[in-house]
Every structure is written in structure tokens, then in C-alpha cells.
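Please see the structure below; I have some questions.
Part of the complex only, each chain left as placed.
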Amino acid sequence: MQPAFKPEDYDVPAEYRHWPGDTAEDNIGPFFFYMDGPHPRTAFRPREEHSNTHRTIHGGILMTFADYTACLGASGGEQESSATISLNTEFVAPAHVGDLLLGEGEVLRRGHSLVFVRVKVYAKHRVVLAASAVIKRLRDRSEKK
Amino acid sequence: MQPAFKPEDYDVPAEYRHWPGDTAEDNIGPFFFYMDGPHPRTAFRPREEHSNTHRTIHGGILMTFADYTACLGASGGEQESSATISLNTEFVAPAHVGDLLLGEGEVLRRGHSLVFVRVKVYAKHRVVLAASAVIKRLRDRSEKK
């Protein structure tokens, strides 16, 4: 059982909540979210341990946060399983330790099997990362890729 | 000063070595590499903490490892600075806790300012991730993006 992560413990606004069950995301994050209809809104406050050689937030951390955001668009915030097929990212500007990172997912299409989601991540009202993902819904675990 | 990471402590073959100075990579990894001429060869042994809901290795971890591999192609394994502009990934197959992940970077072009690198990540001789990156060389830190 995962511990309950509270947004206030990570200086994240209280309207966001934790999506339990993903060990890697909890170790890298934790990340938080709420759903704006079908579209995920996510939040993350990066720390010193997330910084790279340039003292900015590592691209891998940002991509992990973008993937988290995209997958919530696929699952609709529910516990439906999904697997990312492709994730493309552009690193538009640097983010820094202590910035509140806000992710916006835009579900372009949620099909029977595939979901198309675009993501923007903001720091201080500026886009730092753009991403787009194709995600496979795994409603029936016996489905093959 | 970063601690010295030794490949044998992470069940990684001894021909790989650590690239010091990146806090996030050390926290997520550590990752290891050697250069095959201009082409990076990288290694990483993921642990329980890197797994997702499906008990496979989280895509964010794999992307971070791919980015590490691509950036070594840009820097040539030297301490030259670089910044990833774009990174595209396809998740070809799942990887598991304990697998030895081996990354192969292929430098397609190392220009004056931009470097184009493709990456494959293998687990058990099978491709698990394909990635391609555009990376900006930051030889003169005063250069603007």
C-alpha cells in the first residue's frame, strides 16, 4: 500500500490530489492532479534532487511529469490501465528548483483503443515543455500490443 | 562533489563508467557509459523503485536514460555542455526490474550548433525503447536558444 501523499506537504495547491499506485512516479515526484472534465490538470514542485548540470530541472523529470499528465488524459483520472505508445517532447524553456510546475493535458481523441493527448507544462506562466502522446487503453488486459 | 559511482555496485559491467555532475541522473540512476568512437554505449540496472503500476519500468525512467544516452552523443563523452531541444520516444516493449538496460546512441550529425542522435534501448537483446533527439551544443554559454 502506498502512503497517502498530501499536496500541502509538497507546496502544491490543495485542489490537486494524488493518483496512487505508481512507485516510480512517487519516487520521482510525487505528482498531483485534478480533472477539468476530460482534461487533466497536474502539479509538481521540483526539488534540488531534480536538477541537472545546468542547475535547471532535468528533462527526464519533465518528461516523466508530462507522461503522468498524458496518461491521466487516457484514463480519465480513473483507475483504468493504459500504456504509453509514443511520447514526443520539445523543451521550450528551462524550469528551476522550487518552481510550481503546472501541466495541462488536452485530450484530442479518446478512441476505443488509442488516446491522443497533448500536454503543456508551465512554470511561472511560461511554457517550459510541450509534449504529445499516443496511449493505448488496456481495458482488457488480454489485448496484445 | 558527487560521490564516485562504481558500475559493479549496480551490477553493471566494468567497462562502463560514470559521468559525474548531474544530480537528477544520479538520483534516478545511476547511469553508466563508454564511448564507441562518437557513439555512446550506456547501461542501467533498474530497481523496484523504477516500476510503474504494471510492474514494468516506468516510461519516464526509460526516457531519462534515453536522454542521458543522446546527450553523451552530443558531448562526445566530454564535459561539453548541451541542452536537449526535442526528444521523441516510442515504447516498443516493456522492461522489467532487474533487467540490464543497454543504450546505443547513433550520432547522425554533429553540427556546429545542433546534434542529431538516435537511441535504442535494449533489455534481454530486445528493443524496448526507440528515441531520437535534437540537442544544442552550448560551447559558448552566452549563445541564446
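In order of appearance the chains are A and B, and numbering begins at 1 in each one.
As a working rule, a contact is a pair of C-beta atoms (placed from the backbone, for glycine too) under 8 Å apart; a residue touches a chain by one contact, two chains touch by 3 or more.
Just so it is clear, the model here is predicted, and its values are computed rather than measured.
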item: Subunit number of the complete homomer, 2 shown here; value: 4
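Just so it is clear, only the chains that are shown with their structure count from here on.
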item: Chain A onto chain B, rotation angle from CA fit, given as a multiple of 5 degrees; value: 180
item: Whole-Å gap separating chain A and chain B, where each centre is the average of the chain's CA atoms; value: 21
item: Touching residues on chain A, where the partner in the complex is chain B; value: 21-25, 27-28, 48-54, 57-61, 63-65, 67-68, 81, 83-91, 93, 145
